[in-house]
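Every protein chain but one is kept in place in this view of the complex.
To keep things simple, chains are lettered A and B as they appear, and every chain counts its residues starting from 1.
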Amino acid sequence: MIRRAIDAVVVGGGSAGLAAALRLRESGATVAVVEREPFLGGILLQCIHTGFGLHEFGEDLTGPEYAERFIRPALSAGIEIFLDATVTEIGEELEGRSVTVLSRSLGVVRFSARVVVLAMGCRERNRGNVAIAGTRPAGVLTAGLAQRLVNIEGCVPGKNVVIVGSGDIGLIMARRLTFVGCTVRAVVEIQDYPSGSARNIAQCLNDYSIPLHLGHVVTRIEGRDRVEAVRVAPLEDGNPSPNREFRIPCDTVLLSVGLIPENELSRAAGVPINEGTAGPWVDADLMTGARGIFACGNVLHVHDLVDFVTEEARRCAERAAVYLEGGAREPMIPVNAGANVRCVVPNACAPGRQNVFYLRSLVVKNDALLELRVGGQKIRTKKLAHVQPSEMIRFGLEPGAIQEPDSDTGRVIEVAIR
Amino acid sequence: MSADNAIRPGRVELVCIACPLACRLTVTTSLRGDVTVTGNLCVRGEAYGSEEVRAPKRILTAVVPTDSAQFPCAPVRTDTAISRGLVKRLLSELYGLRIALPVRQGQVLMEDFDGARVVFTRTLPPDEIPSVGKPGAESEGHNKIAGLEQAP
Partner (left out) sequence: MYDVAIIGAGVSGAAIARRLSRYRLRVALLERCVDVSFGVSKANSGIIHAGFHHSPSSLKARLEIEGNRAFDGLQAELGFPFRRAGIVVAAFSVEEMKTVERLYAQGVENGAPDIQIVGRDRLLALEPALSRDVVGGLFAPSGGIIEPYRFVFALAESAAANGVRLFTGWEAVGAHRQGDEWRIVSAAGEELAARWVVNAAGLRADGVSAMFGAEQFTILPRKGEEFILDKGSAGPPSRVIFPVPARTSKGVLVIPTVEGTVMLGPTADEGGDKEDTTTTPENLDRVFRLASQMVPRISKRDIITSFAGLRPTLPGDDFMIELSRAAPCFVQVAGIQSPGLTASPAIAERVKDLLKSGGLELREKTEWQPGIPRVNRTRDHAPRELDRLVARDPAYAHLVCRCEGVSEAEVVEAIRKGHTTLDGIKYYTRAGMGRCQGGFCTYRIMHLVARETGLPLERITKHGPGSELVLGRIGSPP
């Protein structure tokens, strides 16, 4: 076993990991990035469509182009990069954390790190999570796996495809599969409204006359060796209506049914997890409940825009750098999700400095109002032209916007949407 | 000029994509070819609705086959939007290629396709990781690397 002492280990070399590593390195810390793929860039590398970087760079970039804006500086910043390497365990040491890494080129490496930044991203919800009945033939795959197979491995996963879920990933893949010669027979969406953007509905479905069945579910998959068809039914009072069920012959079923932050390593390390976001509880420093372990990006909560991932990762790294320098912990006030808010991250506010929060609405609404209350008193509002669950809301709080907590405070900030 | 760009008289319902409000637009084309947009709350919606009917354009992104077993395809994009009706033709041309690696991000694959350049969006193979205190290749011993100690 190789032993190595280092200031910071960043777990994951995707958009969050790279931004965090660069910012930490800027502060003078020694930094190692551990990445399981044989290259840096994470999921961005298979997102070959545009839409990235509008906020961060003011440009409309593809995923790989966005990634390279961080990969290039990372290669010359003196960051130690371990590819084809997997973190298997994060343990406790007297002063800091042990991080065990397995890699073909090194075998077993044990880092002693003062700070760990979790940046592992998400995994996809799959068929088992949504319990689609029927047989288990080849040809049932998640949209992300299909995207990898097409855009990186150069394969065509099928010929006639049904996509479950109208989130952006599913819509993007509807177009991508059409481009590589497949026929997308339908997109099936359980809600009464599409969860992806209007742009994607127009450019991925309407452009190719792909039918979208809103308020429908796939009730079963047929086919013994390879998918032969799916059965689809509309929902009536929340249940599939059996006498309105219809059959769509196809050979491929793509599941675009949601993302789950990949926190098994975090749980095993004793990091307390917020079951609402499926990511770690974090304070205003984006530090988890496990001392010295920070989290940012999709592992913390599922983002829509990579630009926000970058921003969050940078902020996280800034606070991790302060922690490394032994900076004093500032007083913080807990932040909770209130009415119509599904979740808010981070879960605390440090009134003495700039705070940025990301939250998700539970409702679809135009002309909504974001409200911050402390102890029942409204302290800040913001008009939101349109909210929906699939669009993350960002709002900032400047230093001093909230009074510093005093000693007997039980004050809590509540964020609500009305 | 592709058939897709021919303006036909009639009425089309569109959802505007210029901003998240997603106005429902109605775009009417008269017999003379005049285009009117209604339902928009701003000028961007008018511009989008009218262009979608007159000359819809799309930025195309795709992967092109390569000669490499390790990186079997390279992602590319058009740097500006091309006519929507020409997308199929460009795809077909791209899929018929076999690119020789290496390529760099930004490198031009086609100089002019409907006024746009087609460029590679990823450097392949990716740039090498430099050996900053970094463990060497598989064949090198561990103790050659500064700062690394082998546990007894």
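Everything that follows uses one rule, which is that contacts are C-beta pairs under 8 Å (C-beta built on N, C-alpha and C of every residue); 3 or more make two chains touch, one makes a residue touch a chain.
Please read these numbers as outputs of a predicted model, since none were measured by experiment.
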Missing chain -> touching shown chains A, B
Of B:V63, B:V87, B:A116 or B:I129, the residue that touches the missing chain is B:V63
Touching the hidden chain, out of A:C155, A:I379 or A:M392, is A:C155
The one of A:E89, A:D207 or A:E391 in touch with the missing chain is A:E89
Across A:Q191, A:N206 or A:T219, the one contacting the chain not displayed is A:T219
Residues on chain B facing the left-out chain by the touch rule are 63-65, 72-73, 95-98, 138, 151
Residues on chain A facing the left-out chain by the touch rule are 1, 36, 84, 86, 88-89, 100, 102-108, 110, 123-124, 126-129, 131, 133-139, 141-142, 144-145, 148-150, 152-159, 180-181, 219-220, 222, 224-226, 240, 251, 264, 267
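Everything below uses one rule, namely that only the chains that are shown with their structure count from here on.
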Separation of the C-alpha centres, chain A versus chain B, in whole Å, is 23
Chain A residues touching chain B in their complex are 1-5, 39-41, 45, 48-50, 60, 62, 64-65, 67-68, 71-72, 75-76, 78-83, 104-106, 110, 150-154, 179-180, 197-199, 201-203, 207, 366, 385-386, 391
In the complex, chain B touches chain A at residues 14-17, 20-22, 58-59, 61-63, 65, 72-73, 75, 77, 84, 91, 95, 105, 121-123, 126-127, 129-130, 132-135, 137-138, 142, 147-151
